[in-house]
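Here the complex is missing a single protein chain, while all its other protein chains stay put.
Chain naming follows the written order as A and B, and within any one chain the residues start at number 1.
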Amino acid sequence: MNVFGLYNYWIVIFLMMTGFYVVISSGNLVKKIVGLSLFQASVFILYISLGKITGGTVPILREGITLYSNPLPHVLILTAIVVGVSTTALGLALVVRIKEAYDTVEEDEIHQQDESL
Amino acid sequence: MRDNPVLRVVTKIIVPVIFLFALYVQFHGDYGPGGGFQAGVIFAAGLILYGLIFGTESIRCLISTRFLRALIAAGLLLFASVGFLPLLMGRNYLDYDALGQNPLSGQHLGIFLVELGVGITVAAVMVTIFVAFAGRRDS
Partner (left out) sequence: MVEAVNIVLLGLLVITAVAAIRLHDLFAVVMLFGIYSLLAATVFVVLDAVDVAFTEAAVGVGISTILMLTTLGLVGRWERRPVHRPFLPLLVVVVTGAALIYGTLDMPHFGDPDAPVHQHVAPRYLEQSPDEIGIPNVVTGVLASYRGYDTLGELTVIFTAGVGVLALLGIRRRRQDEATRER
């Protein structure tokens, strides 16, 4: 099995796991959201690298070009990027309201305040 | 940042260029990279830069918040309405072929209007979100 053609995907999987690690291990809510955005960006890299064809070019039709890279992942990831920023904006708005309600954005302190009610 | 003369002058020179570039990206999305989303975000970035340097109130002097809220809905309404017109002519929803004399010109018009709606809503939403976040400290 020729693994030389797959190293791209493995590096991107490492990036995804980095973002995932930030989400599940950090206690600060803002850092969690930053980690989630890192995770999303690396997923986009994975999808776009699936659409690349060696020797192909940008999928804008021009004279004399026969091989174009696949435009379908580009369309899906375009949608995903914008949905990702919408989610980030809403998450950050929630964090601001949590800060105003609990006076902290650390997960442990929020749980402590909830349990002591 | 209003007191810094370098930032003030450079912003006043660059913000119109950013708006012009946003319009270029919006309407040349058919012939090169670009389209509604990119243009909306670039337009919002120009307004946000202006708001960062001159204060959030200055964005409100340029565009009132009620007009921004109307714009958020107007873009989506434009997109949905462009989809409804073929229904009135007996075709499918969002079938752009019915909008012009021949299918190609219908597609051109449909894509133009749809990207315009996308650009309007994205720009208005990004500016609204920024103004909502930036104005929070004073409350």
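In the analysis below, a residue touches a chain if its C-beta (ideal position, glycine included) is under 8 Å from a C-beta of that chain, and two chains touch if they have at least 3 such contacts.
Keep in mind that this is a model prediction, so the values were computed, not measured.
Undergrad: Applying the definition given at the start, please give the residues of chain B touching the unseen chain.
TA: These residues of chain B touch the chain that is not shown: 25, 29-35, 37-38, 41-42, 44-45, 48, 57, 60, 65, 69, 72-73, 75-76, 79-80, 83, 94, 96, 103-104, 107-108, 110-111, 114-115, 117-118, 121-122, 124-126, 128-139.
Undergrad: Mind pulling the chain A residues that touch the left-out chain?
TA: 1-2, 5-6, 8-22, 24-28, 30-31, 33-35, 37-38, 41-42, 44-45, 48-62, 67-75, 77-79, 81-83, 85-90, 92-97, 99, 105-106, 108
As a convention for this text, only the chains that are shown with their structure count from here on.
Undergrad: List the centre-to-centre spacing of chain A and chain B in whole Å, with centres computed as mean CA coordinates.
TA: 24
Undergrad: Within their complex, state which residues of chain B touch chain A.
TA: 31-33, 37, 122, 129, 132-133, 136
Undergrad: In the complex of these two chains, what residues of chain A are touching chain B?
TA: 58, 60, 78, 82, 89, 92-93, 96
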